[in-house]
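To start, the structure under review is shown below, and the notes come after it.
Missing here: one protein chain of the complex. Every other protein chain is in place.
In this document, chain identifiers A and B correspond to the written order of the chains, with residue numbering beginning at 1 in each.
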Amino acid sequence: MLLKRWIPLFILIFVGVMTLISWFVPHDPIGGLGDNFSQFFDIIASFAIILGAANLIKLQGSKIFRRKRNWQYSIVTIVGFIITAVVGINWHITMGVLPEGFNYIAGPHVNQATSPFYWIWWYIFTPLSATMYALLAFYVASASYRAFRARNLEATILLLAGIVVMLGRVPLGQMLTNWMPDAIGFLRIERVADWIYTYPNAAGQRAIMIGIALGVVSTSLRLILGIEKSFLGEE
Amino acid sequence: MIVTIGIWCAAFLTLAIFSFLYKDNPFYRFAEHLFTGVSAAYWMVVAFWNQIHPNLFGNLWWPDWFLRKWPEFTYVLVDEVHVGGEILPGNALVDGSLSPEVLASAELVNIISPIYYIPLVLGILFFTRLIPKISYLSRWPLAFVMGMAAGLRLYSFLQSNAMMQISSTVNPAPIMGQGFLAWLNFLIVAIGVFTGLIYFYFSKEHKGVFGQLSRVGVLFLMLSFGAAFGYTVMARISLLLGRFQFLGGWLGGIFGN
Partner (left out) sequence: MNIFARLNELDRRWIFLMIGLSVALPLMFPFSQPVKVSPHVQSVYDALEELPDGSLVLVSFEYGPSTMPEVRPMAKSLLNYLFAHNHKIIVTCLWPDGLFMSREILGEIAVDKYNLEYGADYINLGYKPGNEVVINAIASSFSVTFPVDTRGRTLASYPIMEGIENLTNIDMIFSLSAGFPGTVEWVQYAADPLGIPMSTGCTAVQVTEVVPYVESGQCRGILGGLSGAAEFEQLMVDMGEAEELGAANSGMAAQGVAHMVIVLFIVVGNLAFYVERRRQRKY
């Protein structure tokens, strides 16, 4: 019980309270403690990233081991992982001559043009990552055609605001209302788009932001006061 | 040569992902799985060299023989290099300014910050998650992360996202002396925020005047979502544009245009 419940609860409350106080008391010892906690957090976050990678390999490995459906593709994942990890961790692997005056040192080697890690980042990671997101353009277009229906007042307002913003932000759309004389220039589509996202949008977003902020504050308080214990697997 | 292979590789992977638009196929799956593996390793490598190596290892104790064994790794762990009364930074191990003979006789000072064994232990405890029997120990680092996030966010959200937003909604000082339109817009924002908040208040049934106000709030939220939709479309098209520009460059390279 001590290891499972009380120690993590003590860590959470102690770290939470000290961090909170360090906002108001930036002087030592509390300020210094808060600074150290920031450093610790960043280091622990790095371990979490490595844990994530280890977990992925464990899952993909078990998929191969148990010959689950499409297990062959898991080999691709693991091979991709191993090659990237090896060339990333081993600072001696190079694909060409180092620039003059540059020594091979661990750490900065990952962003050298001669590093195979950099090559993988630029020619494998970049196109894959960018194209995955670019696919969304097609799906957003498809959704525009098939799903966005002006069924009621709310949906109509949403669609109209979307259309005005879309047209108002590009010169081709702005051409539609360029003919308007200056006297009614405020009705030009780019002006209306600017107005929508500066005022009504800001109002809507602010309401959401304030709502979320109050939610975050209350959740944080519940955590720091030890009321919220769901991370311990408790209700 | 390496660049050419790289460009072809990138073009193949781009087309492999795009092929999903026609239908699911082995090329897409290959690319998707490769992405998963490469990105996991990429994050891990970058986290290691940018945080664990300089910020954690640099504060721990290391034996002298280790510090001398791989200078291109330990230059971050060595805080001072003492050579003939002169104190140089750890980088002197690798910047070529000292000969191997001088380095062999130099004193390597590794300043230790014992408190950094705390994140080391907590970080390692994260991995107990992979061992079911003792996985509960991973709650310790998790508790640290959650405590820190709660302490930081409590104040920052209250300050930046609640107080400052409320203050800027109700404080007319910035528009003092401005025309009718500025006041009208100020009023519109104030009404929007107020009615929007009413919509999010679920402790009272949305009926009567309260219900009407909540409905006005919904309209503001819809305008906001509409603007967000417009901007999302814009963002997605821009990303597609980037990929097409790349493919255009690749095809241009092949056909010499």
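FYI, a residue touches a chain if its C-beta (ideal position, glycine included) is under 8 Å from a C-beta of that chain, and two chains touch if they have at least 3 such contacts.
Given the structure is predicted, the values throughout are model-derived calculations rather than measurements.
*Asks:* With the full complex in mind, choose from B:Ile7, B:Val38, B:Val76 or B:Leu197 the residue touching the hidden chain.
*Replies:* B:Val76
*Asks:* Mind pulling the chain A residues that touch the left-out chain?
*Replies:* Contact residues on chain A toward the absent chain are 23, 26, 31, 34-35, 38-39, 41-42, 45-46, 49, 105-108, 110-111, 118, 121-122, 125-127, 129-130, 132-134, 137-138, 140-142, 144-146, 148-150, 159, 162-163, 166-167, 169-175, 190, 194, 197-198, 201-202, 205-206, 209.
*Asks:* Pick out the residues on chain B that sit against the missing chain.
*Replies:* Chain B touches the missing chain through residues 21-22, 42-43, 46-47, 50-51, 54-55, 58, 75-76, 89-91, 94-95, 148, 152, 156-157, 159-161, 164-165, 167-168, 174, 189, 224, 227-228, 231-235, 237-242, 244-245, 248.
Simple rule for what comes next: only the chains that are shown with their structure count from here on.
*Asks:* Under the definition above, what is the set of chain B residues touching chain A in their complex?
*Replies:* Interface residues on chain B, with respect to chain A: 2, 5-7, 9-11, 13-14, 17-18, 20-21, 29-56, 70, 72-73, 75-76, 94-96, 115-116, 118-120, 122-124, 126-127, 129-130, 136-137, 139-155, 157-158, 160-162, 165-166, 169, 185, 188-193, 195-197, 199-200, 217-234, 236-237, 239-240, 242-243, 246.
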